[in-house]
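What follows is a structure written as structure tokens; I'll ask about it next.
Here the complex is missing a single protein chain, while all its other protein chains stay put.
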């Protein structure tokens, strides 16, 4: 039996731009770079999402200086024999392995202008944690005391859009952009010729049209795309709608691990690696399964951390100012997250370490209730088993340890500690009451 | 060894109003109705949330005619020996059993005016499903072909607010109401003397003040309250902040089962029953654990349905009109839900049956991604093991069966089938393209 | 909807003997005491296995003095409409609840003569632990520091044998007895008129024949019977072969919890209670499913303690004497158990407490390997989450606490501490080597 075929090979230590079989736009005009048979097990090399801008170092200047116009370099397209529009492409995600020469990944907190869930609340300054891969587990010198198995997954997995579907994406997203002129950060990102890349020899007019009309890779869409679903992981099976002959699958943005939401934006453990896949086709599957977007079966080998310390969040008072939102799940999510960060600070982690950890670890977040006005209720669950000591809420309280700090900017600037500020406000309010 | 003490007894077959030990407002002014020792196992009888308005019948006129001003009748307050403000009250939810004479519950779809996640999209008409309890499992003559173990939990569990906290709730919620004058449905519900009830002999002026200032029971708040968290279930342990001496715990709104979000509003399997509890106190626990809201450990006996058919949803095109929302998790949740309903319709379930089933069954919903503009990504997972046949997406497609229908209004009016309408639009668009 | 029907009612506080609907032999001659329809949810009251001989007390004299000739008092037979020989009886175990007036159970170590896995090695003296039921959880004043959810199950669930099957049981078991004359403890227990009981008005000759020929209830057999399978628990579904018209199901020997093997013989948490069941019939199921013995699907609500500290055992050196057994799984099991007991002793538990705990807690035991001569390999796994503190093997070692002692005989006699003796031998051997 021959080794499984590697249909796209990349060098993770060189810039993604210029390498064959990569692409950073979605378009029906990009021809298949490789072809596979149904049922064939094949491998695809993938760059990490920034294409090598982030280093295994102990400062976060590279995060501060990141150029986000280049992302995401995907690998593909891969055509699957026999797939036609209206079929369902069954994709088995069989394995993801890092490159031997790059057994590490990173999680970053971006500068405020570059986004992230708490960008404005924390007035974020660039920070990062380097994670070392120890087989299926990750540890970090920047966040001591934790170790967890990865829910390793491709952040992006998608079939090629048809001409009609691409036109529809561009139409509806442009309408949103038009409705919010000058909005920053942008509400959506329209086609952008600058930086567009396809690692194939294409006629100039085709390449020009791809660059001019191709959809950006940031959001998830009907074809899958940048779903960032932590459970679409090694061992899962997805059914994707097919829009063009051959399906023309592309894949990338590998994540060694990620919590629900990936809150710090660059919040997964970003990695380069080799993904092993197998594809088959269900004829007419779009109609058979009413596929408007992909469906999938999560993996039987997802890490199982059943004991989950769970934090509740409701849509109030994010800033210690008594504000009340109306049924806002995002505020409730943030409140749950702040509560978890406050708990982690009691254990000795810094704000930055806690924010990075909740982004990257196998954290579960459920929308618990969306019908009880005015408060949405969201939960966030953290598995105590990933810590190297007992962190349970025992009667004697929590022991605070010194965990150092993650990688910061070399000028030492840090994010604003909203939790400390909220605590200060609470103390002052209490003191006011007592007078 | 004596039987465990029942500290509040109710008659679930008689109206809740007039029964001792019940209450439907939150206030520091409501004295403890019962007292328990730390570590004592005790039982509390609880009404179902409407206080007996819904019948075990085959039409939904009772749902149509429900009087929502009466809800929720809780049982309490129960004072816990030694608890003081600033402590954490550790509550073990030890068991919930239905009354022998009422081994059933119900899930309802309300009329559009009364709310629910799809109230406007589906222009909902009252519908319901009666669920028969078979020990730890539920089945329904109105939704044949499914059977599942309950994630049985109290929708409401909360400590009494202090005077200051109650004032803060009223202030911030009134500010929201004031900011949305005339809004329907209401953005929040302020104190309302009408219908206020406390099942104790109280001085008239105290009762009058509770009625005038007491907080309504609809939302979850810092003390817990109406969290509607499906995993705060039998076997879980919660740490609640204490605001008044004795903690003064109240409990009710029992749910035999519920999916994440409880989407149809009356979407859990609503039941009356007896809850068994145990409380202890961690001195200074609010500070020790940084408790702004409750935290909890989910139960080791929550039903484990590990194989989960998962539907993705993004924030676009709910109405088949190509609309694009900006990073809206609610739209993404709804889209995932519509995708699941469309799948269930392929199996033969009606729109109403599918909507009720996704509300009541142990459905998991994760916020997958909130950082990839413009599309939020939410997943909804349905366990195939709850069906009495194979519902997996096999190559041969799904077999459609006749499952009848749930209970409708006696005049036969039904909700609007948005999915059918979307499919019609898609067919017309396709036909238009081909001309 | 009416309450579920209780088809057999018992009084757990009175002697089982004399109560209607109970029985302690298996025979086709015992007529159905009750009849149920297919699909009907019904309840059956059950005595604890000794019929009330053991008290909720702090000495173990009742265990020392137990009369084992009376066991097991089962409840039944219950005929199921439409069941015939050759069918499969599908039994749903829907719930088990203790009696309100008896919210406790017990685990016992018998005197050496009465058996148990370590009876001879430990030269056991009667000991016991009383367990208090706190809803779905158990704690014990005799084994402090642990609390776990029950894998609650009927130790015994069986259909009635046909005349032919009963004859076959008696034949083959008598052959075994005959082959080991005078063996103590007995290798098998043949029919025994003394103590035989059926709680029905039967003609004297029929009763006499049942007493003379009826099979004893100790072992599991083709019909199910005393399987003592911890995972045939609340929420499981079993398919039992039917041998007589109506199937004539009997049930009893309820266990609140049990580890694999139930090693101390009276090693489950023995309880009285009410079991809720539902039965349907698969025509010809014996042939359809090749049923020689029952098959079953374990429950989705079995307690999930995924982190499992696992002890290995091989078939050597049980007595610190360097003995070597040939591929003996029982010795390997015992060795794994001794290793677990030694670990528990490091935490501060006594030999008796550890032996009782491993018998009653949700301990998993796997036959790991039976093919590597000369050593069988068996594992025993203990969930750290059932302890109220961290018991993991951390670098700093284990903290020894004072956990008192379980209930002993009033004369204070204790079992022989084999582990201490083995340690002594090891120290002496080590000292010998150094000289």
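For reference, chains read A, B and C in written order, and residue numbers begin at 1 within each chain.
Please note the rule applied: a residue touches a chain if its C-beta (ideal position, glycine included) is under 8 Å from a C-beta of that chain, and two chains touch if they have at least 3 such contacts.
All of these numbers come straight from a predicted model, not from anything done at the bench.
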Among A:144, A:193, A:235 or A:395, exactly one should touch the missing chain; which is it? A:235
For the chain left off this view, which of C:82, C:195 or C:219 is in contact with it? C:219
Specify the residue from the set C:58, C:100, C:192 or C:372 that touches the hidden chain. C:372
Tell me, which residues in chain C touch the chain that this view leaves out? 88, 115-117, 164, 168, 171-173, 175-176, 180, 185-189, 218-222, 224, 226-231, 239, 260-263, 265, 267, 282, 284-285, 288-298, 300, 306-314, 316-317, 322-327, 329-330, 333, 335-336, 338-339, 342-343, 345-346, 364-375, 377-379, 381, 392-393, 395, 397-398, 433
Can you name the residues of chain B that touch the chain not displayed here? 304-307, 385, 389-390, 394
Touch list for chain A against the chain that is not drawn: 1, 3-4, 41, 56, 92-95, 97, 100-104, 132, 134-137, 149, 234-235, 276, 278, 299-305, 385
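What we mean here is this: only the chains that are shown with their structure count from here on.
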Per-chain C-alpha centres versus the global one: which chain is nearest? B
Please indicate which chain is farthest from chain A, where distance is taken between mean Cα coordinates of the chains. C
Just the number, please: Cα centre separation of chain A and chain C in whole Å. 49
Would you give the residues of chain C that are in contact with at least 2 other chains, written as numbers and ranges? 304-305, 385
